[in-house]
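Yeah, one chain of the complex is gone here, protein chain that is, but the others are all in their spots.
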Amino acid sequence: MMSEPLLQAVDLECERDERLLLQNLSFSIVPGTLTRVEGENGSGKTTLLRILAGLNDAWTGELLWCGKPRAHDRESFHRNTLYLGHRPGIKPLLTPMENLRALMAGRRPVNDDVLAQALAGTGLAGYENVPCRNLSAGQQRRVALARLLVADEPLWLLDEVFTAIDAEGVKAIEALLQQRAAEGGAVLVTTHHDLQVPGMRRIVLGGGRGNE
Amino acid sequence: MNSAGRALVKPVEQGVGVFSAMLAVFARDVRVAFRQRQDLLNPLLFFVMVVTLFPLGVSPEVSFLQQSGAGILWVAALLAVLLSLDHLFRHDFDDGTLEQLVLQPQPLFLLILAKTLAHWMLTGLPLVILSPVLGVMVHLDGNSIAILCLTLLIGTPVLSLIGSIGAALTLGLRSAGVLLSLLIIPLYIPVLIFGTGTVAAAAEGAPVGGYLALMGAFLVLALTLAPFASAAALRISMSNS
């Protein structure tokens, strides 16, 4: 049951601005694992995550979701995938509570107590009704991260989640990701932060360049 | 952070109905707009100012204004909508909420339809409501004003819908505002022609039912086709960012 891959990439290739960014990339993401995408700046980490999330359609190759081509059941794929990108997806004019509600609204009904608990869990208790533009960059980031505490999606795609988060927060997120993997979720992260988790898998980008 | 008590990970089988998802998108856009009321006023002020330019720039004579008033109001409304279109996706794009919208497990074109309707309610509808006042200022008679309002009521949603395609296509580009106008103005021409033509026909005493029906057909066509084109355009712009 654990071995069935959630998402499989076969011969993924992506060209951007006349540069071959990703090439011959194949891997599978299995439930219960934490995978880190590694590579230097500009090696295509963000592009890869955007492709996997379904934001970038300019690629060739195959993406299988639960063994079937992803395009066949995109809705089920989106329902089961959580993506957090560079841009936090937080409206500065809305409060953390309103933001979370709006983010969850298209996915599944979540009641406000659960959301308030999640905000408290990220250290934002007392800020529920302050417009996000009055919060610091790190706090805005935490609003986005509060979604991880209510997320049901088996697959998480997290791009640079540790940006603007303090040392204590980083530790908490590390623990959360580890726990998530232990519970049977699949987590894919990119980070410049030195992430040390036992059993972590790696996808290294940029290695295949330079030779014909 | 802790997530104690959460069940083990299982696939999510069912979610939220598309209608409530659309409603949420609509409500959020309206809420954001009302947090920044000045932005709501800008297209209206622009509308009034453009109309003011015509008596000043061309002629304040009653006969000229009576004859051209409907056209002036229509052109001004069209430009006001055009001006506001740049905001339709841009803020959402910049703060990342648009990414999350695209990733919702819902048909994207319906979510975009909800956004476009919110845009119309916040820009087009106020223009329609304001137009009788300006109609009086350009000496239109009561019947013409009523017909004008009706054509604007049917026509401005078409402007928002067609405009959403241009806004999606130019998302994230340099000088997107000007480019958006270049792409969209030619597509606005039929709406403008029939909008002003209907008022002109009414002024001559001709029956306008057929013209209004035709404009209604434009609206239905735009409602059914434009969201698909916008959704396709949005995915392309997303892939490029």
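Chains: A and B, in written order; residue numbering restarts at 1 for each.
Throughout what follows, a residue touches a chain if its C-beta (ideal position, glycine included) is under 8 Å from a C-beta of that chain, and two chains touch if they have at least 3 such contacts.
As a convention for this text, contacts and distances are computed from a predicted model.
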| item | value |
| --- | --- |
| Per UniProt, the name of the complex member that is left out, chosen from "Sn-glycerol-3-phosphate import ATP-binding protein UgpC", "Heme exporter protein C", "Sugar ABC transporter permease" or "NADH-quinone oxidoreductase subunit" | "Heme exporter protein C" |
| Candidate in contact with the missing chain, chosen from B:133, B:173 or B:213 | B:173 |
| Where the missing chain touches chain B, by residue | 162, 165, 169-170, 173-175, 179, 182-183, 185-187, 189-190, 193-194, 197, 200-201, 218, 225, 229, 232-233, 236-237, 239-240 |
| Chain A residues touching the omitted chain (full complex) | 15-18, 58 |
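The definition used in the following text is that only the chains that are shown with their structure count from here on.
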| item | value |
| --- | --- |
| Separation of mean Cα positions, chain B and chain A [Å, integer] | 34 |
| Residues of chain B defined as touching chain A within the complex | 1-3, 6, 8-12, 14-16, 20-21, 24-25, 28, 31-32, 35-36, 91, 94-97, 99-106, 111, 235-236, 238-240 |
| Interfacial residue positions of chain A with respect to chain B in the complex | 31, 53-58, 75-81, 83, 85-94, 98, 101-103, 105-109, 121-123, 131, 145, 148-149, 152-154, 169, 172-173, 175-176, 179-180, 183-185 |
